[in-house]
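Here you go, one structure.
Our next item is chain A:
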Amino acid sequence: MESAFVIETIIKILVVLGLFSALAGFATYVERKVLAFMQRRLGPMHVGPWGLLQVLADGIKLFTKEDFIPQGANRIIFMIAPVITAASAFIAMAAIPMFPEFTIGGYTVRPIISDINVGLLFVLGVMAIGLYGPLLAGMASGNKWSLLGAARTAVQFLSYEVVTGLSVLAPVMIVGSLSLIDFNNYQAGGISNWLVWKQPVAFILFLIAGFAETNRTPFDLLEHEAEVISGYATEYSGMRWGMFFIGEYANMFTIGFLASLIFLGGFNDLGFIPGAIAILLKVFFFIFLFIWARASWPHIRPDQLMWLCWKVLMPIAVINVVITGIVMMF
Partner candidate 1 sequence: MVKFYIDGKEVVANRGETILQVARREGIYIPTMCYLSKVKPIESCRLCVVEVEGVEGFVLSCQTPATPDARITTDSKELYEHRQNIMKLYDVNHPLECGVCDKSGECDLQNKNLEFRVDSQEFSARDQYRPIQDWNYLQYDPSLCILCEKCVHVCNEVIGDDAIEIEYGGYKSRIIPKDAETLDCTWCGECVAVCPVGAFISKDFKYSANAWELDRIPAACAHCSASCHLYYETKHSSIENPEPKIYRVKNEFEFETLCGAGRFGFDFENREAKKDEEAFKRAIEAFKRADTIKFTSFITNEEALLLQKMKERFGYRLVNDEARAYQRFLENFSQYSGKSLYTPSLYDIEDSDFIILMGSFISSDNPAVRYAMTVSQKRHRSEIVNFHPVEDDLLKPVVTKFVKHEVGSEEAALSMLVDILCDEDAKKRAGKEWLESFDIGYLSAESNIGEEEIEDILKRLKMKKRRGAKRFTLILGEDLYTHPRAENLAKLAGLVDRFSEFDVMLIPPKTNTLGVALICDLDEEEGEFSIGYNQKGDFTLSALGDGDLDMPALNQQEGTFTNIDRRVVPTNVALPYEGYVLNDIAKELGVSDKEYTIEYTKELPKEKGYKEIEFDELDNEFLNDGTEKRGYELEIKKVNLSRKNIEPIEELPEFNGTVIYRCEPVLQFSPFTNKAHQLRTKGKLYASETFLNDLGLKEGDKVNIQKDNITISIEVERDGFIASGAYLGRFDKNIDTESLFKDYRFTEVKIQKV
Partner candidate 2 sequence: MNGLEQFKDRNVSQNYYRVKIEPYPKTPWERFKRVVRRSLRLELFVGLKITLMEMLRFKIHTIQYPKEKLPISPRYRAVHKLLRLLESGNERCIGCGLCEKICISNCIRIDTRPDENGRKIPTEYTINFGRCIFCGYCAEVCPELAIVHGQDYEHASEQRAQFALKEDMLTPLDKLKEQKEYPGFGAPTPAADKLIKKTPLAY
């Protein structure tokens, strides 16, 4: 039993790692295509049919590119920083139940690497660690743009961590558990049971915070070309640079899963749609939403970002928690 568990876990880890790395790559392709279509363009067309192999070409490019470390950089931290981003993104996935349980050859598989009872806390905590990646990368690069990018990272990620935490507090209060499987089970039984109806404000706050946490437009201030060249990633090249982006796209999936699990009924069957497909659809809707927003909205200024976080979102989140509490009390 013990060894089967270890093997199962290792297989799950490998599947998650491989699958999400590939999905991250694929997401870049999707992003480019969707952005292009929304802008009346075609996007990548040359490599493979409809440019499908562009991802592969980019991968080869990233892997074979020179790994460049600038002279003034702190070598060790510079080299470790992207690993932190990528690793924390993947570690966060450990406590996320991706699909409903299923059986292969009589062996029941639970598609979660580790069902810990503080799952949500773990995911949010590990994702928060991810901020060390850009922060250290920017500080270690020995470059002004990088440093500015790092400073923005610290400010933005820390601030929005507060909103994320407060926004999920209300659903946690309702469900009464931090395990994501409990969240899922709480919403079993159709669309009407989804938490989003009970907590619409929390859902919107969580989504906005999710944009900021994953460094997506309109909150992509960390590496905005027009302002800070490429921010913390200015000095990075090759696969080290690639790891930041694998991290970013993995985080997008994580947020997508979290939002689906907490607010949109998770992997419960949706009418005739089996749960596994349902959650995938939900996650891909969120991914699409990320891209869609990027195509539609301009990004905002750092001061507007902070203003939104501390003066708008956080008060609303607190009020939401209080109201939820009052409602639950009576």
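Methods note: a contact is a pair of C-beta atoms (placed from the backbone, for glycine too) under 8 Å apart; a residue touches a chain by one contact, two chains touch by 3 or more; residues count from 1.
How were these candidates chosen? In short, all candidates are chains of the complex that A comes from, given by their letters.
The shown structure was predicted, so the numbers you read here are calculated from the model rather than taken from an experiment.
Chemist: Which option touches chain A in the complex, given 1 or 2? Just the number is fine.
Modeler: 2
Chemist: Name, in rising order, each residue of chain A that touches candidate 2 in their complex.
Modeler: Chain A reaches candidate 2 through residues 34, 36-42, 45, 292-293, 295-297.
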